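Left out: one protein chain. Kept in place: all the others.
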Amino acid sequence: MSTNGMTTHGRKDSANDLEERFGDPYDEANPFGHAAIVAADERAELPDGAEAVLDEVGLNAEFVPERLGGRLTEVDALVRRLRPVFRRDAALGLGYGVTSFMAGLNVWLGGSDVQRKWLADALLGNGKVSVGYHELGRGNDLTGNEFSANRTGDSLILNGRKEVINNAGRAVAAVLFARTDTRGGGRDHSLLLVDLTRLDQERFRRLPRYRTLGLRGCALAGFEFDGCAVPDSALVGEVGAGPDLALRSFQVSRAVMAGAGLGILDAGLFGVLRFALDRRLYGRTVAELPHARSTLAGAYADLLTADAMVTAVTRALHVLPASASACAAAAKYLVPLLLEDAMNALSVILGARFYLREGEYAGFGKHMRDLPPLGIGHAGGVSCQLTILPQLPRLLRGTGDAAPAAVFDTAAPLPELDLAKLRLFAPAGDPLLAVLRDDGTPPAIAAELAALTDAAAAMSPRETGVAAGPAALALTERYALLLAAAAVLGQARHGDAPEGWAELALDRLAERLRPSAALPVFRPDAEEALFGDLVDRAASGVGFCLDRDLVHRSLAP
Amino acid sequence: MRYSAFADAERLERALGDPGDPAAVFSYARCADLDDADEFPAEICRALDEFGLARHYVPVEFGGGLADYQDCLQTMRMVARRDVTVAVAHGKTYLGAVSVWVGGTRAQAERVGALVGAGVPVSWALTERAHGSDLLAGEVTATPEAGGYLLDGEKWLINNATRGAALCVLARTSAGGGPRGFGVFFVEKSALATESYRHLPKQRTHGIRGADISGVAFDGALLGPGDLIGGPGAGLESVLKGLQLTRTLCCALSLGASDHALGVATRFALGRELYGRGLADLPAARRVLATAFADHLLAEAVSVVSARSVQTLTGEMSVLAAAAKYLVPTRTEAMIARLRRLVGARSLLRDAHEHGAFGKVERDHRIVSLFDGNTLVNLNSLVNLFPILVRTADKGVEPDAEGVRAAATVSLPLAPARHERLSLLPRRGSSFLLGLPAAVAEIEALAAHDDRLAPLAASARTLLSTLDDLYAVIRAQPSVPVAVPTSSFVLAGKLAACLGAAEVVQLWLRNRDAAASGPNAALWRNGVWPTLALDRLLAAVGVSAPAPDSMYETAFAVLREQVGAGLLPSLFDVRLAEAGL
C-alpha cells in the first residue's frame, strides 16, 4: 500500500492529464499508440507501462468516495474521466479495474465502516479488487448461484467456483456473491468481502486465465474454494442481503459500464473520419461521397445520443435515485446496441482496413473486437430488459413531474450520491419519459410514447418475468428508445449540443422505433452542420462527446 | 425434400467426417488452433484437393465438372460451415479463374482449366493499395513488348498471392485508362523471371486469420501474347461479368457461416439451464433462434434461386448477383450478431463452448460483405439499374417466365451456363420483379381454397404494394446525379429486399408439392417458411407483415430437430457428417 499514490489524488482533471500522457495514438513510435496497443493485444497483454500511468494518476481513486479519501463524487464525471482510457484501449479500462469499482459499490453501499476503510485503502494503494457474481453454469441467473458460504461458529466456509472474473489472478480482495441459504426466494444469497491474501492456500485456488477473443489484454480467470474458511466479518451487510445490495449497486455500475463504451465509438469515429478525409476514390475523397458523409454524421449523432442517455442516467442516480433502476438498465441495454451499430456502419466505410490487424487503422478492428464483450460483461441485454419489464406498467402509469434540468445540464450542481436511496422498484410515472409529454416533442416520438403507454397498461402480469414472450420484451426496447429521445430533448433544452444534432438524433430514434416504408426523413442541412462540426472538432483536437474534452490525436498529414 | 444439388455436398461430408471429432483432418478443433496461430490450413486444403473440389471451379466445357452452379454453391457451403477460412482459401481459385471462363478463348480456358483441375491455386488480383473499389484508377500497367507484355506495379490484399501459382491480373493497357483501357492477364509465376516479381508480406487479419492475404509486386514481368485474356480493352467487362458469378457464389460463404453459427447457438440454448428451465424453453430466447432460422432460410432461398438463375436467366445476373451479394452477407451478419447476444459470455471465450467457434465464425464471416464488391458497391450497382428496372416495370415488359420457373423449380435439371449470355445490363429488367404480380395472384388463388394460406397471401399482397410504392419513390428520385445520394442507397437496399422476397415466393410456389411430405414438410406446408421470410424481408423495407407466432414455433421445432439430428439447417433434407453417414 503506497502512500505515494495519495499525493497524486489531487483535484486536477485526470482525464486531460491522461490524454496528454497517452499521446497521439497515430504516432507509430508512441508506446501508447494504436500500434503498441494492437501489438499488446496480440500478446494478450495490456500495453507495457500503461497500468503504471494509471497508477501514477491514481485512477483507482475515481472509484473511492471522497469521504473515504478518493475522488468519487459525481457518477457522470467518473464516466468522463474513464473515457480517455476506454478510448485508448477498452481492455486497459476493464483490465485495470472498472470491476474494482463494481466490487467497491457493494461495500460503499452495504459494508461496515471497517470494510469501507479497508477496501478504500486497498484501492488507493493501487490494489485490484475482483467482483465475483458469475458462474459459468448460471450466467445472469444470480438466484441460481451455487457458490456457497456456510456459517460455522464465527467463520464462513466457502465452497464452489466463480468463473470469468476479471483480475481473479491478481486481485488482493474480492466481493463474492454466495449462497447462504436454500429456502428459495430473494434472501438466499449474501455478499462477502474477502481478503484473498489471507486465505488457506490449500483450500483456495485461482483458476487459470481464460483465453478470450476480444478484450484480450484483460485477465479473466476465476476462483475455486474447497471448504475455505473466512471470518464472519467478511459479510457485507446482513445475511441474505446479497441480491438487494447487488441489484442496487448494479444501477450505478450498469450506468457506468454503458458509458465506458462511448470512448470506443469516439476513437472509431475519429479513425474512420481520418481515413475518409484521406482516401481518394473516383477522383474525390471518400468523405465527399454522400453516403460515407451521411454515415459519419449519423455515427456522430448516435454517439451524442448515447452520451446524452448516459449523462442523463448517471445524473439521475443523484437527482432521482428512486427512479434510477429502470433507466440504468435501459442505458446498459440500449447504449451498447447504438454503439455497435454505429461501429458496424463505420467499418463498412473503412473497408479492407477494418479487416487488417496491422497498419494505420488496426486499432479500429481491435475496438470492434472489444466492444461486444463490453456489452455482454456485467449484465447482458436480456437481463437488463428483465429488470425493466416488471416495472413497465408503473413507469408508464401516471404523469409525474418531468426530470429537472439538473439531470441534463452538466454545469448544474448535483446532490451527493446516496446509494441507500436507490430502489429496486421505481415509483409510478417515469420522470425522464415525462420530458416527452411536452409540445416540443416530435409527433412521431409522441405517438410512440402514447402507443407504449397503452401497451404497458394492457400488459399481462404473467408477461413480466423470465418467461415473458418476445412481444413483451420488445416493449422494453421501446421504453429504452423513448428514454434516449427524452435524453436528447433534455440535452437540447438544457445542454450545449452541436447544431443539427437533436433533429437528426430524434429522426434516427424515430426510425428505430418505427422504420419508414418509403424513405426516412433526410435533413441535409442538419447533416451538413453536424458533419462540419465533426471535422472541426477532429482538426482542433476536441473529442466527439457532449463535453468537448481535449484529445491528442492527429489527422493524416 | 431432397435436392439433388446436395449430392456432392453429402459426398464431401462423408469424405471429411464429423467436424466435431478432433481426430478428423477438417475438425472444428483443428480450425480453431490454426486460427489462433494465423496459420494457413494447408493440410485441410490438400484433403479438399484429394476430394477433387477444384473440379467444381472449371466449367464442363473446359474439361471440369462445373455443370450446375448450385452443386458448386452447396459444396462450398459445406466447406464454409466447417471453416470460412478454408472456403475462402480454397474457393478463391474459382474467382481467380472466372475471367478466363467469361472472357478467354477456348484454348486459354482449356489451359487454365487443366491447371485448376490439377489443384493449382489461382488468385484474382484486382485491388491496389491506393485504389480499393475504384478499379479504373488502377496503376498496374501492361505495356506491349516483344509481342507480349511487360507487367509493372503492385497488387495488394490479394488472397493466395503468395501461395498461389498463378494470378489473373487486371492491368492498365492504355495510358489513358477508362473502361476500355484495361486488360486481364493470366500470369503463371513459373513462367516469370524470378527477379521480375516479388511477394508482399501476409497481412494479419481480423477473421479468416489463416488465409494468405498478401500481395505481389511486378517489375517488368514479361508475359506472352497468349496471356492476355480477351482483347487489350476487355478487362473491365470480363471482370464485371465474372463478378456476377462470383458474387452469387459468395452466398455459399454466408450460408456456411450461418449454418455453423445457428448450430452453435441452438446447441447452447438446448443445453443451457437458466432460472430453473432450459433456455430454449424461454419464449423470448426461442424467438431469437426462430427468427435467426427464418433469416437463414430466406438467405438459402435467395442463394439457391440466384445461383440457378445463372443458368436460366443469365442475362439478368447483373441485378440478381448485386442483390444477393448485398442481401445475404449483410443479413447474415446481423443474424449472427443477434445470436451472439444469446450465446453471451461464451461468444468471447476461446475454450468454453465448441472451441470458441461462435466468436470465430462472426469474425470470419465479416469478410464476405467486404470483398468481391463491398456492400456499397453492390448497392451502387443496383442504383445504376434503377432506370432500366423502373422503365421495364412501367412498360409492363413480359418477364422471362420460363427462366423464372426453371430457376425456381429445384427438381428441374438445368443446362450448363452459357457465359456469353452474361450482360452488364438486364435488358428486359428483372423477371422476378416483373413476374411478381402473377406469382401473387397464384398464391391468392391457392389461398382462396385453403384458409391456412391466408397469412402468406396477405404478406404477398403487401409485398406487391410495397414494390409499387418503392417504384414510385424511385421514380421521384432526382435523375441520377454523379455522386449517388444516400437516399438512393437506402432505396437500393429496399429494392434488394423486394427482389429477394420475389425469389422466395417463386421458390415456394414451384416446389411446395414436391416438398409436401418428408422431414421438412412442416416448413413448406401452409406457407410457413415463405410467410416468415416475407415478415423478415418486409421488416427490412420498413413494412409490417408479421407472421403468426405459431409459424415461428413451427420453425423452431424444425430447427431443434435438424440440429439435434445432425442435419443441415435447411429447407431441404441434407445429412451432415454429424448424423453418421
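List of remarks:
For reference, chains read A and B in written order, and residue numbers begin at 1 within each chain.
Definition applied: contacts are C-beta pairs under 8 Å (C-beta built on N, C-alpha and C of every residue); 3 or more make two chains touch, one makes a residue touch a chain.
As a working rule, contacts and distances are computed from a predicted model.
Chosen from "Hydrolase TatD", "Acyl carrier protein", "ABC transporter permease" or "[NiFe] hydrogenase diaphorase moiety large subunit", the protein name that UniProt gives for the omitted chain reads "Acyl carrier protein".
The chain omitted from view is touched by exactly one of A:Gly283, A:Pro415, A:Gly440 or A:Gly465, namely A:Gly283.
Screening B:Ser27, B:Asn384, B:Thr462 or B:Thr531 for touch with the missing chain picks out B:Asn384. Only one of B:Pro22, B:Pro179 or B:Gly276 touches the chain withheld from this view, namely B:Pro179.
Summary of contacts with the chain left out: across B:Leu425, B:Ala448 or B:Ala565, the touching residue is B:Leu425. Although one chain is not displayed, its contacts with subunit B can still be listed: residues 136, 178-180, 233, 236-237, 240, 315, 381, 384-385, 387-388, 391, 420-421, 423-425, 427, 478-482.
We take it that only the chains that are shown with their structure count from here on.
As a whole-number value, the distance joining the C-alpha centres of subunit A and subunit B reads 37 Å. Contact residues of subunit B toward subunit A in the complex are 127, 130-134, 137, 157, 203-207, 272-276, 282-285, 287-288, 333, 337, 340-341, 344-345, 347-352, 356, 359-360, 363, 366-367, 369-371, 374-376, 466, 469-470, 473, 483-487, 489-491, 539, 541-543.
By the touch rule above, subunit A contacts subunit B in their complex via residues 42, 134, 136-141, 143-144, 164, 210-215, 279-282, 284, 288-291, 293-294, 340, 344, 347-348, 351-352, 354-359, 365, 368-369, 372-373, 375-377, 380-382, 466-470, 472-473, 515-520, 522.
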